[in-house]
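So the structure is just underneath, and the comments pick up after that.
Omission of a single protein chain aside, the complex is shown with its protein chains in their original locations.
The block that comes next holds subunit A.
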Amino acid sequence: MLIDGPKQGNVIPDGFNPNYLKVYYGRLFPHADIFKWMSYGNDGRHPACDKSYFGRREFSFTLDNDIYLRFQSFNSESELENSIKEKCPSKIDIGPVYSVDPAKRHAYAQGGDNVFAPVERELIFDIDITDYDDVRYCCSGADVCLECWPLMTVAIKVIDTALRDDFGFDHILWVYSGRRGVHCWVCDGKARRLTNEQRGAIADYFRVYKGNENSNKKVSFPGPLHPFLVRSYTEVLREFFEEKLLLSQNLFSTEERYEKILSMIPDESVTSELRGKWQENRRSSNSKEDINFFRWEQLKNTLQSGKQKVQGLRRCVEEIVFAFTYPRLDMEVSKHRNHLLKAPFCVHPKTGRVCIPIDPKDCEEFDPTTVPTLSELLRELNTGDSRMDVDNEWEKTSLGKSIRFFRSSFLQPLLKSCKEEMESGYKAKIQQTKNSLSW
């Protein structure tokens, strides 16, 4: 009665299919947490709560047969939960909070006063490792491995620090996108109320890489660097490039690869000098590690030798480091308030992995290859201790860690802050009314 050995026939083959999803949405997906998050405190009983708030949020579902349902909205947690369980979407996207319930949008005009338009939306970022394909040699396309994943880690560090230190945001959630990238949700009230223009400005503040196969110089620093770039370079990028990326990607080990770096140096005399040295060294007996370090040092010495007359060389070293390591954001995702983004805790259809949060303070430890998959979680559910009297089944699985993290380091502080904001806003309003009544 007490002993629970491995159950016979507990074979859940890997994969992703509607049956698995049904179980996932039925027993593991944290509906209540998503509801609480999206309510931003408006689900309470405080007089300042806006009861319509949650109902004005757009969700979209992608169903199994690629049918795409936009403008889904719900008025309560149970409506949301029931709809998800019933429809079993392979993907759930979250859109903005509109001026009115999206279900009623057709009643509203395009222009004028009573318009159907976004009024609040988190500030979001989407970083996809395929945008780095021209600087990673280990993988390409949708593949990701432990050699190139650190590019994402570095992107998180740079952007997260800037969001907190420069822009003053506090409530930031980083999420693994399930396959090859990360998403960032900035949820402060100030962030949610940003206009498209302001979002574009933040995206441009972060923009460094400008180019594609048609242009030459992708990163160009005509003058000394802005404090944000200086900090990113000295605290994160330089060390990452010199101590990790050089080796893991063997950036100088072949002619093709070092030529790519040479093409970033706009001075013939420098490039031919280096090329000469490296062609000679081809038959050197140095181990692979040394060659990359060694050539990088040579390059730096030649460029920084002090007698650079050509202006364009002053910051060439930084330009190369940034070209390889600096975050590449998808500008369009961040600029428009009506852009939809995949919800955390969805399962990626191609990999079966759950989109779990990433701790920015600990992002170096994050390993995309060990993220729980749908089938693993179902196995865990089956073999889990059925004696465990828990409120939530996810506590029996490896999803537990992620949900606990989501709650303690993101959701709770966020809701606390929403409550405070609501109370102080309310108090101020009451005060104002009192003042206007006084004779």
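Assume contacts are C-beta pairs under 8 Å (C-beta built on N, C-alpha and C of every residue); 3 or more make two chains touch, one makes a residue touch a chain; residues count from 1.
The criterion applied here is as follows: contacts and distances are computed from a predicted model.
Per the UniProt record, the absent chain's protein name among "Centromere protein I", "Calcium and integrin-binding family member 2", "Origin recognition complex subunit 3" or "DNA primase large subunit" is "DNA primase large subunit". Of the options A:His226, A:Lys361 or A:Arg404, the residue whose C-beta touches the omitted chain is A:His226. Of A:Asp143, A:Asp165, A:Glu255 or A:Glu423, it is A:Asp165 that touches the chain left out of the display.
Contact with the chain not shown here comes from a single listed residue; of A:Asn17, A:Ser99 or A:Gln198, that residue is A:Gln198.
Residue positions on subunit A in contact with the hidden chain: 66, 110-113, 131, 133-134, 165-169, 190, 194, 197-198, 200-202, 204-205, 207, 209-217, 223-230, 328, 330-332, in rising order.
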